[in-house]
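Other chains dropped; remaining ones untouched in position.
Chain nomenclature is as follows: A and B, assigned in order of appearance, with residue numbering initiated at 1 for each chain independently.
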Amino acid sequence: MSNQQNDPALEQLALRLQDFAQQRDWGQFHSPKNLASALIVEAGELLEHFQWLTEEQSRNLPADKKQAVAYEMADVLLYLVQMATALDVDLIEAANAKIGINGGKYPVENVRGSSRKYDER
Amino acid sequence: MSNQQNDPALEQLALRLQDFAQQRDWGQFHSPKNLASALIVEAGELLEHFQWLTEEQSRNLPADKKQAVAYEMADVLLYLVQMATALDVDLIEAANAKIGINGGKYPVENVRGSSRKYDER
């Protein structure tokens, strides 16, 4: 059993990843601390694709690069889902709650069109 | 319209985030390059909670710390979903494809119970 009950697609991912790790006896390595490290390592591999591009270039990736980027994004999601299982966090619920919190921190009337305020978020 | 059509919960998140950014006129800042930077910055804030903990401590977080960790995980997911929208990537599809690829890279019979092999993944 996993913890993504509110979303069938994430729940299915979580269960596939649990099977994957169990078959390889990798659960011993999957402490939340280690998973958080693995997640940021993947986030670095994702950023690597963009580090020397202009913003404009990053909005217009060639197809092969876009595919490579999609797989790095997938790796980030896979570790995030494994952390969610390990810590019994409902990702969708936490994400929706966080959007609400962010709405309070950045009221539309205060920040609209302002890069200065934006920069300080 | 977003791109997470295969998953209602992610699709709803994507749409909320699009509204959120449009209301604040933030789309101009949300190039894939910048979103990849913001994502790793959040991954750093997530790892910060674990950096001095033992693995054992990370498996047994007190409730207030677990809540803080859940919100950092949410921030990572929120930027990941915004990248997916910007690049028209289906996260669930990419994640399932990537699990298949990883299964080929780490066959059970080669890596089971081996931390050496595991270390090299």
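Rule of thumb we're sticking to: contacts are C-beta pairs under 8 Å (C-beta built on N, C-alpha and C of every residue); 3 or more make two chains touch, one makes a residue touch a chain.
Every value quoted in this text rests on a predicted model; they were computed, and no experiment measured them.
Here 2 identical chains are displayed in place, and the whole complex they belong to in this file is assembled from 4 copies in total.
By our rule, only the chains that are shown with their structure count from here on.
Remark: subunit A and subunit B have CA centroids separated by 1 Å (rounded to whole angstrom).
In the complex of the two chains, the subunit B residues touching subunit A come out as 6-10, 13, 16-17, 20, 23-26, 29, 31-34, 36-37, 39-40, 43-44, 46-47, 49-50, 53-59, 61, 66, 69-71, 73-78, 80-81, 83-84, 86-87, 89, 91-92, 94-99, 101-103, 106, 108, 111-113, 115, 118.
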